[in-house]
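Entry: chain A
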Amino acid sequence: MEIVYEQNYNPKTADFTPILRAANAKKPDAIYIASYPNGSAGLVRALAEVGTDAKAVGGGMVGLQFAGLMAGLGPMLNGIANYDFFVPEPTMNLYPGASALIDRYQSKVKAENLKVDALGYYLVPWAYANLDILGQAVEAVGSLDQVAIGKYIRDNEFTSVVGKIKFGKNGEWERPRTLVVQYQGITNNDLQQFATPGTRKILLPADISTGDIQSFNSLRK
Partner candidate 1 sequence: MVELFIKNLNAGYGAVTVLNDVTIDVPNGQTVALLGTNGNGKSTLMRCISGLIKPTAGSIELHEDDGTVIDLTAATPQEIVEAGVAQVPEGRRLFPDLTVEENLTLGAYRKAARATLATNLDYAFTLFPRLAERKTQLAGSMSGGEQQMLAVGRALMSDPRLLLVDEPSVGLAPILVSQMITKIGELGESRGLTILMAEQNFNQAIRIADKGYIIVHGEIAFASKDAADLRENDMVKTYYLGA
Partner candidate 2 sequence: MKYTFEIICMLLIVGLFVLTQVVGNQFYFFIGFVILQYMVMATAWNILGGYGGYVNFGSAGFLATGAYTAVALINFLDVGLVEQMVAGGIFAGLLGLATGYLTLRLRGVYFAIATLALAIILETVVAHWDYVGGAAGTSILPKRKPELLGELIVDRKAGIFANYKEYLFFLMGTVAIISVWVARYIENSKLGRGLNAIKDSEEAAECMGVPTLRLKLIATTISGAMMGVAGAPLASYLTFIDPLSAFNLEYAINAIAMPMIGGTVSWAGPVIGALLLGTAQQVSSLWIQSELNLLIVGVVLVVFVIIAPEGIIGWFRKSRQGSRR
């Protein structure tokens, strides 16, 4: 693979059109973006304004999973492929208890008017699983001895709201669990459409995929 353009941006960048234009000038087939929320939103807008001929766009864009940004950007997201942790697609049912957890989270946010993410798909299940695993380990070990707890977590498989989890040699997931999703068929800025299946088709992992990748421009009007 040949890299034709690679640049960093500054968190204060107000407008990303010059960057996209400079990238487009190199006629890339794919644009991989690793960005924080401000840059993610700025680049999504720039993609809407300047456009691109690249066939695939996206990658590691933090922030597009947030309810506020999803609603704000709406149809501009179509065609972008991005990482995610949890989306309301039917194949995600293999995680027992996750949807019940999300339901509880969403109603609590609504009832108590909490200033947090309104949907909670992105982080809530994994944050819950985090503490759940720690809790299971503490109970199994029966003490707060850090060394023993650490060893237990490394050696055992856990079941939590995100399914079965086992850690590998360096503390990573033994089987990668990060999703790659593509934004499809988003028609307006209504937040609730992101709570229904179809707006973020799972491309990877293959065993739970709900759609195939389509070229960036074919998904945009």
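A quick word on the picks: all candidates are chains of the complex that A comes from, given by their letters.
Convention: a contact is a pair of C-beta atoms (placed from the backbone, for glycine too) under 8 Å apart; a residue touches a chain by one contact, two chains touch by 3 or more; residues count from 1.
Just so it is clear, the structure is predicted and the values come from calculations on it, not from any experiment.
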Given that every candidate in 1 or 2 is part of this complex, which one actually touches chain A? 2
Flag every residue of chain A that touches candidate 2 in the complex, lowest number first. 8, 10-11
